[in-house]
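Step one of this worksheet: look at the structure below.
On to chain A.
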Amino acid sequence: GGSSAEDEPATTTVPTTEAAGATGSETTEPVAAPLRVAIVAPSAKDDLAFTQSMVDAVNALDRDIELSITDGTFVIEDAAAAIRGYAEDGNDVVIAHGTQFGASLIEIAPDFPDVTFLWGTATDTQGLDNVFAYSPAADEGGYVNGIVAAGISESGIIGVVGPLEAGDAVAYIKGFETGALDGGAKSVNITYTGSFGDVALAAEAAQAHLVNGVDVLTGSAQMVVGAVGVASQNDIPWFGTQANQTSLAPDLVVASQVYHWEVILEEMLSLRDAGVLGGQAFEINLANGGLVIEFNPGYDLPEGVRAAADAAIQGIIGGTIDTGF
Partner candidate 1 sequence: MSDFFTLTVLVAVVGSGVRLATPYLLAGLGETVGQKSGVLNLGIDGVMQLSAFSAYFVVLKTDNLMLGVLAGLAVGAVMGVFYGVITIVFKATQGISGIGIFIFGLGFSDLLFQRLVGTPKPIRQLPTIEIPFLSELPVVGEALFQHNPLTYVAFILVPVTILFLGKTTFGLNIRAVGENPHAADSLGVSVERTRYVAILIGNTMAGLAGVALVLELGIFQPNLTQGLGFIAVALVYFGSWRPSHVMAGALLYGLVNATVLQLKARNIIPLSFSELAAMAPAVLTIVALVILAQRVKGPAALTKPFIRH
Partner candidate 2 sequence: MGTSNTTKVLLEMRGITKRFPGVIANEDVDFDVRNGEVHTLLGENGAGKSTLMKIVFGLYQADEGEVLLRGEPIDIRSPSEAIAARIGMVHQHFMLVPPLTVAENVALGLSSSRRPFTDLAKVSTRISEISDAHGLAVDPSTEVWRLSVGERQRVEIIKALYRDAELLVLDEPTAVLTPQEVDDLFVILRRMVDDGRGLIFISHKLHEVMALSDRITVLRDGRVAGSTTPAEATRESLARMMVGREVRLTPHKGKVTVGDARLSIRNLTVIGDRGTPAVKNLSLDVLGGEILGIAGVSGNGQREFAEAVAGLRHTEPGGTITMDGADITTSSTRVRRNLGLAYVPEERMRDGVVAEFSVSENLVLVNHGSKEFTKRGLLATGAIRRRSTEMVKQFAVKTPTIDTPIASLSGGNIQKVVMARELSASPGVLLACQPTRGVDIGSAEYIHSRLIEQRERGAATLVVSEDLDEILGLADRIAVMYEGEIVAIIDSADAKREEIGLLMAGVLET
């Protein structure tokens, strides 16, 4: 009975299903059966960052989709179990939304040749023909953010708070650094706190930047909420990435690089409809509209800076700008 799902308070925007209860309906039915998609993600589905970007993207698709989510599974083995479980449960598409799940995916995917697996962020499919890889060109948005940051910084000193020097964060931060320096910043000070989760440490890292005259901040990964707090307490403009972080500091978030995975999701699903279950790698970037710099209308950005940002976006799309990554 799916009644329990209806009783839920409307805290989640995700239409949930009881996958186990749906065993009665065979997937052989040609029409009307919604596409069954599952997401396995390391952080919370509403983390205002990486995981939420994918959930929002799936919901944004103009298709009949039944979505299930297993979020907050930072234990890789657990994620592997969930991925396998979703495949067993008869989902059509299983999204392994975490780089670290790749190693498990390589083992699981061959066991379910009819299921399409999406793996991100990753740049190649490891030769598996039912796996699509996807990744963001996070350096591009980083570059644009960097240009803007340099434009509004008075001291010319810009601070960055990162988790580990790894994965997605590196790309964003590297691009940001290049952009900021190209935009005329004197120096970009980067701190990796060593943790994805330690909010207090991220906050103190931001504080440490302030002492050195930093007047603009950015950062990547879920613990940056701590750094955003410091920014908002000290009236320091903030640049977000992965999702629109304006709600964290409505007056101070200048712009966020937002991941619109739906651009490439639609492509992948179309391929699946056409019988291609995988074997290709996709990237969201400024050119294909998967990466969007969302400016906060509540932040009064000088015209010139905004123009520089637009120029940078065009430059990246046009291939005339090297983000340094």
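If you want to know what made the cut, all candidates are chains of the complex that A comes from, given by their letters.
We take it that a residue touches a chain if its C-beta (ideal position, glycine included) is under 8 Å from a C-beta of that chain, and two chains touch if they have at least 3 such contacts; residues count from 1.
Note that the structure is a prediction, hence the values are computed from the model and not measured.
> Pick from 1 or 2: which one touches chain A in this complex?
Here chain A touches candidate 1.
> So in the complex, the part of chain A that touches candidate 1 is made up of which residues?
Touching candidate 1: residues 11-12, 44-48, 52, 72, 159, 164-165, 189-195, 197-201, 203-205, 207-212, 214, 222-223, 225-226, 228-229, 232-233, 247-249 of chain A.
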